[in-house]
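Omission of a single protein chain aside, the complex is shown with its protein chains in their original locations.
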Amino acid sequence: MSAATHTPAALDVPRHHAFGRFCRAYAKRPAGLAGLGLLVAFGVLALAAPLFIGDDQLNVIKVDGPQLSPPVDGYPLGTDQAGRSVLLLVIWGARESLSIGLIATALTVVLGSAVGLLAGHYQGWVGKVLMHVTDWFIALPSLPLAISLSAVLGQGAASITIAIAVTSWTATARLVRAQTLAVEARPFIERAKVLGAGNTQIMIRHVLPNVMPLILVSSTLTVASAILSEATLTFLGLGDPTGVTWGSMLQAALMGGAVTAGAWWYLMPPGIAILVVVLGFTLVGRAVEHVLNPRMVTR
Amino acid sequence: MTATDDTRSPAPSGEGAPREEAPPAAPMLDVRDLRVSYRNGERTVPAVRGVSFTLDRGQTLGVAGESGSGKSTMALSLLRLLPSTAKVTGQVLFQGEDLLTAKWARLRAVRWSAASVVFQGAMSALNPVRTIGEQICEPILLHDKVGQKAARARAAELLDAVGVPSRRLGSYPHEFSGGQRQRIMIAMALACRPDLIIADEPTTALDVMVQAQVLNLLGDLVRESGIGVIMISHDLAVLSHMCERLAVMYAGRVAEIGPSRGLIDEPRHPYTRALGRAFPTIGDPASRLAPAGLPGDPPTPAELARLDEGRGCAFEPRCSRAVAACRTDTVELRPSGPGREAACLLAQEGSEP
Partner (left out) sequence: MKTVLEVRDLTVTYPARRGAAPARAVDGVNLQVRQGEIVALVGESGCGKSTLARALVGLVRPTGGQVVGDGEPLGYSAAALKAYRRHTQLVLQDPGGALNPRQSVFDAVAEGPRLHGLTDRLGERVHTALAKAGLRPPEQFAGRFPHEMSGGQQQRVVIAGALALEPKVIVADEPVASLDASVRGEILKLILELRDSLGLSALVVSHDLGLAWNIADRVAVMYLGRIVETGTVEEVLLRPRHPYTRALLSVLPDSGEPPVLLTGEPPDPTSVPGGCRFHPRCPLRAAEPDPRCDGLDLPVLTGDPSASALAACHLVQ
């Protein structure tokens, strides 16, 4: 039997297959494609921003536009009270808003999944203690926690990211634990034990791959809420006062009297940008959920 | 049953034992060329591919087959109990009325009061938050137009009849054992004195002992009340014990139909033979340390769809006696003995296949 030579191919092909199947199924969901399109557009803009936006456009001292002007030629979305282009600010703001959202989500997902997996696998005292800790964090009010965190860590992106992660990992942990319990009850876990698998092997090789789709879905939805939280916290003045994010734009607009001046062009764009990105992530999350969850596939 | 539908349909009662002595009146249930297919994305997957049979009051028909043979789909389609993705064609004449084209209101009246179903999983078919008394009374109140009190009395009577103490009318489903729940399902099916009961794997999840009890009960009730029964199971031995006639289904069609004893003792279709040998008779030296199986697997949905378009016998790939003609000829049910039919080219009256 020339077995060994066949194995790598045998291992690779179906995986590829599965990914291809996923892509084809995803392509059939127009809402998911629209969401993906929005996210790609924002991502490309945010990444490419340094190519056409420099200090000249962002520094309040160097800019030379009209102050708090409605949309005019050269400033399609008008200007702020310092004379900066609102359009360029929105594009620049996407960088920090998106990166805080993604980093906070990554922290949330890693921490939440680890706690959920451990609590689901070790159902003895380890699981009990972990779930008590989780419950304790759920009871923490997120806003006061974020405010006190930034008081301790200082204002800025780091403290906001940590505040978001600390208050949102519990949801992921609960979700992953519930799914872990369901997977652990399935017979293939028993089979793996009898074959000689230890705790780590069972968690990594058997539970994690089966919980992964759920983690993926929940993380796309977590990004959306993290971006919202970032905007909220920055709006409340907990962010970096010098940086430009969508939340800080809204705050600056409010402080600069945009509301009383009726400067809708200053207030609307960051708000709509938040809305569109959150919508994009939600659409993608829903589409991924439909594709990965066989029970939701219509027969 | 594909190409020659038209020539066959004028004689719908052509199958089954009591043909000779049957009265000229139409049978209680007359199923003609029943076909069910499921939509699966863009594809259509056939599940039942042309089944015809008749059943009279007091008769029992057992439907045997493996998972995917279409036996449950066939049975549930009779009362239009399938999900909306199923497309059903053909005729189901129940007391002269075609249930497949009947109005919903009419169909609801027929369900329970004239024809009822005993489902496989009693726990999921019973509502967990209502007492079993309420659940048995519900169809009685709905269809018999009697008072609350009369309905309670009937429910108590029914529980006693199925061997569950009637004082437990006020209990909830989870307070009963699996066997008792299955008995309660039977009591519910009997609530409106139906003429037909369709029992879909009524004992599959039960232990040997409880299964024997439930089957005994079902047999007694049928004998006493003259109800027509269609019983679906994968266990040929159980069916042959319970039913006068047997239909063995394979790949969405009837492979063989006829009197139970004849089918078991002298199967004409190789699939019936294999199914009969799958569960050995204890004490039979031929099966001692010699389990009998059937190589290969039943056709997958994709293969079924292909079979439906082409010719040839669906069982041919697994058949040890297949000849060249099995791949090319259209294989239909043909007479194979008194009151018997088999869908096998090699099956002939009075001869083993």
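Odds and ends about this structure:
Order of writing sets the labels: A and B. Residues in every chain begin at 1.
In the analysis below, a contact is a pair of C-beta atoms (placed from the backbone, for glycine too) under 8 Å apart; a residue touches a chain by one contact, two chains touch by 3 or more.
Predicted model only: the values in this text are computed from it and were never measured.
For the chain missing from the display, the contacting residue among B:L275, B:C313, B:C326 or B:A343 is B:L275, taking the whole complex into account. When the omitted chain is restored, the residue from B:T60, B:S240 or B:S336 that touches it is B:S240. If you put the missing chain back, the residues of subunit A touching it would be 1, 3-7, 9-11, 13-14, 186-188, 190-198, 201, 205-206, 209-210.
Contact between subunit B and the unshown chain involves residues 66-67, 177, 179, 207-213, 216, 234-238, 240-241, 274-275, 277-283, 287-295, 297-298, 318.
As a working rule, only the chains that are shown with their structure count from here on.
Subunit A and subunit B have centres, each the mean of its CA atoms, that are 53 Å apart.
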